[in-house]
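For chain A:
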Amino acid sequence: MNLLTFSMVLPLVGIAVLVFIPKSKVLLTKQIALITTLLVAAVGIYMTISFDLGDTAFQFVESREWIPAFGIKYALGVDGIALILILMSVLLTPVVVIAGWNESEDGRWSPKVFYSLILVLETMMIGVFASTDVFLFYVFFEAMLVPVYFLIGGFGSGERAAAAVKFLLYSLFGGLLMLASIIGIFVMATRYGNRTFDITTLSGLHTVLTPMMENILFLGFFIAFAIKAPLWPLHTWLPDAAKSATPGTSVLLLGVLDKVGTFGMIRYCLTLFPNASKSFTPLIITLAVISILYGAFLAIGAKDIKRLIAYTSISHFGFITMGIFAMTTQGFSGATLYMFNHGFSTAALFLVAGFMIVRRKSSTISDFGGLQRVTPIMAWSFFIAGMSSLALPGLSSFVSEFLVLVGTFTRYPVAAVIATFGIVLAALYILIPVQRALHGPTTPGNENLTDLNLREKIAIAPVIAIIVALGFYPSPLLKIINPAAATVISQQGFTDPAPTLNEGK
Partner candidate 1 sequence: MSLDNYLYLSAILFTIGAVGVVVRRNAIVVFMCVELMLNAANLTLVTFSRINGTLDGQVVAFFTMVVAACEVVVGLAIIVTIYRSRRSASIDDANLLKR
Partner candidate 2 sequence: MINFYSPTLEYSLLAPILIVLGGALIGVLIEAFAPAASRTRSQLFITLTSLVLSLAALIKVRNEGSASAAMESVTFDGAGVLLQASILVLAIISVFLLADQENFTALAAALPGSEQERDSLRQDLKVTEIYPLTLFAVAGMMLFPVATDLITLFVALEVLSLPLYILAGLSRRRRLMSQESALKYFLLGAFSSAFFLMGIAYLYGYSSSVSLSGIHAAVVGGSGNDIYLLLGIAFLSVGLLFKVGAVPFHAWTPDVYQGAPTAVTAFMAAATKVAAFGAMLRIFYVCFAEAYWQWRPALIAIALVTMAFGSLVAIAQKDVKRMLAYSSIAHAGFLLAGVISLNKSGLDATIFYLFVYGVATVGAFAIVTLVRDSAGEVTDLNRWSGLGKRSPWVATAFAGFLLAFAGIPLTSGFIGKFAIFSAAYESGSTAILITGVLASAIAAFFYIRVIVLMFFKDPIEDGTTVVIPSLFTQVAITISTVITFALGIYPTPLINFIQSTAQFIR
């Protein structure tokens, strides 16, 4: 069986097993879920290893008729970009399962439900990155909202129901706009005699579209992705959702689901509507820069640790979007690498935040204080995660962030320069919570917090390891990304600006 399909079926098998486990056997449930996710991760790693770096076409391709009447295929395949995103997803899921070992128990429903949702979500995460059929992509894109919706609403905390609804409606709205565009594409493709959703075939469609048409269709997609990503001003669902969801869910939400937005911009907006992308680039770059600073400022102002992380992500997604639309190999590869790195640094932040919250029974930053003296390991983990979030050289996010900045600068110097102020703000939004929560005298209520236990260490260790390792040696990933990035850029008819030497002289 095709590896991608296989990795998508595995979780479903896991669910099938879970069904026969009695509610009471909680531990067994968890173990099965964990084993399943680990297996999937293994498959993912194997795919990454056996990925042919030389080949810029889609790999692990599979294509079956699904709804021939509409030319819809069950078509899978990955290029470098999709591959590392899948890798990220399958690596994060087991981490989430381990870290959230007990999250499932104080939920509205049994752990069984929780893990079934996680697993079905994993299937869809792989599918959404792997599908090379626009319709199939859309199906996953929309369908994956449902499990997340129930994960937030059923196992979250606080205003979970409201947050879940906000998240779902926001995303559905975007999704429906995208549906309109997809229908548009479909009809256009039919009109020009090629009734298909195959992305490679459709990438030629723009040649027959009127600019007006192309712009409209582009917007349909872009708004959907901008909501997912989330780009200012369509971001307001994220903080609420992130605050209410369990840390594990938040990791998947910010770490993986939101990447679908930026991934979609690359795979669909750019590939299908190159001209429209060009004409909208100034606007998008502006929005991206706004997101960077806006998100940073709100993070500085945030009182709740989970909201804070959510806002930092908004800032980071600004960087990613900027890198994508800068249309330079550096910016592009940087953005893609950024997606991967952001997945892990946010995961680290959220997981540690989760550990802190579980212990303190509060997510308000000011409730913590002086943790470094009480729970050094936890404090250190948070600190490192924070450092990676502010892109400290030597940690993974620095490489990607810097690539994005450099790449953007070569084409849009002003944007890049403004965005660079983000790194100062980043220092603030990380160091302020660090000071409040970890430094200073140990405040009442924190004296007796226990440090990370073995399970939590096991969960957080690989994440931090990856963060550090990729900071010093990102080449393996870059080797995978670069060819794909180069292809996209060249498809867009762009070439990197040559060094502007001798200007003036």
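Here is how the candidates were picked: all candidates are chains of the complex that A comes from, given by their letters.
FYI, a contact is a pair of C-beta atoms (placed from the backbone, for glycine too) under 8 Å apart; a residue touches a chain by one contact, two chains touch by 3 or more; residues count from 1.
Just so we're clear, the structure is a prediction, and the values are computed from it rather than from any experiment.
Novice: Of 1 or 2, which one touches chain A within the complex?
Specialist: 2
Novice: For a test of understanding, state which residues of chain A touch candidate 2 in their complex under the given definition.
Specialist: Residues in contact with candidate 2: 65-70, 108-109, 138-140, 142-143, 145-146, 150, 153-154, 160-161, 164-165, 168-169, 172-173, 176-177, 179-180, 182-184, 186-187, 190-191.
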